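To start, I am sharing the structure in question, which I have written as structure tokens.
For this depiction, one protein chain was excluded, whereas all remaining protein chains were kept in their positions.
To keep things simple, chains are lettered A and B as they appear, and every chain counts its residues starting from 1.
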Amino acid sequence: MRHTINLFLTLTAFWLLNSGHYSALMLSLGLGSIMLVLFIAHRMDVVDHESQPVHLSLKLPGYFLWLFKEIILANISVVKHIWLGNSSISPSLTTVKASQKTDIGKVIYANSITLTPGTVAVDLVDDKILVHSLLKENIRALEAGEMNRRVYQVEN
Amino acid sequence: MLIGATLAILVSMVLAIIRGVIGSTLYDRILAVNMFGTKTVLLIALLGFAMGRPEFLDIAIVYALINFITVIGVLRYSDSLAFNQPDEEKEPEES
Partner (left out) sequence: MDVAIEITSSICLLIGSFLCVSGGVGILRFPDFYTRMHAAGVTDTLGAGMILIGLMLQSQDFLVFAKLVMILLMMLFINPTASHALAKSAIHNGLKPVLDIKERNNTESESSSR
């Protein structure tokens, strides 16, 4: 029930921000379409704690701020190596262990790895993530495990 | 400044299209198309501001969604048929 209400509020905010017309006819049409989406989502059985992670919403903003800082640093490094040329890069393919227990924690970790330029999560099997990285230093930073620890804290 | 940023986006779109034309594998081309789509979203938003009509942003949102669905769809198709390796995986009924 909590997830349904959350989905309804999200869809309402999305519709109101996209529409910009607030006459009675438009609002009723918007309500109708929101109800249709809710009905279809219930039939597809996708309204649960994975598609609506409300239990994480308090901890996620702090993690996003840290991730944003990491993205800026990684961007600077990758752009530097683009202009330095091919001889300065050292691509590697390694396996990194994810210590998160739930699926959503692993997905957040793998997506954070992909979102940071310089590392791409290629495959995820059980708790092992196959990572392709542009530089050897990126892999070392991942193996030091700060991102892993922070996602673990978000999850718990 | 808006015009300058638009020109920079156009330059990088040209670079992405060059990679899409010469790209040696299928995945290089899909990557180039994906990057081209991302650039198009930015280009639409910038042009909307440069021409004083921010309503273009609606089109940019729709373009971002369509771009994502295109890439995922092409990848599903390439997975199911494996059309990128014709020398390794010959279908028996074709030969």
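What to note about this one:
Here is the rule we go by: a contact is a pair of C-beta atoms (placed from the backbone, for glycine too) under 8 Å apart; a residue touches a chain by one contact, two chains touch by 3 or more.
Treat the numbers as computed from the prediction; the structure is a model and nothing was measured.
Although it is left out of the displayed model, the omitted chain contacts the following shown chains in the full complex: A, B. Touching residues on chain B toward the chain that is not drawn are 1-2, 4-5, 8-9, 11-16, 18-19, 24-25, 27-28, 30-32, 34-35, 38-39, 41-42, 45-46, 49, 54, 57-58, 60-61, 64-65, 68, 71-72, 75, 78-79, 82, 84-85, 88.
Not every partner is drawn; the one left out touches chain A at residues 14, 17-18, 20, 71-72, 75, 78-79, 82-83, 85-86, 89-93, 110-111, 114-123, 130, 132, 134.
Heads up, the rule we're going with is that only the chains that are shown with their structure count from here on.
Computed from the mean C-alpha positions, the centre of chain A lies at a distance of 21 Å from the centre of chain B.
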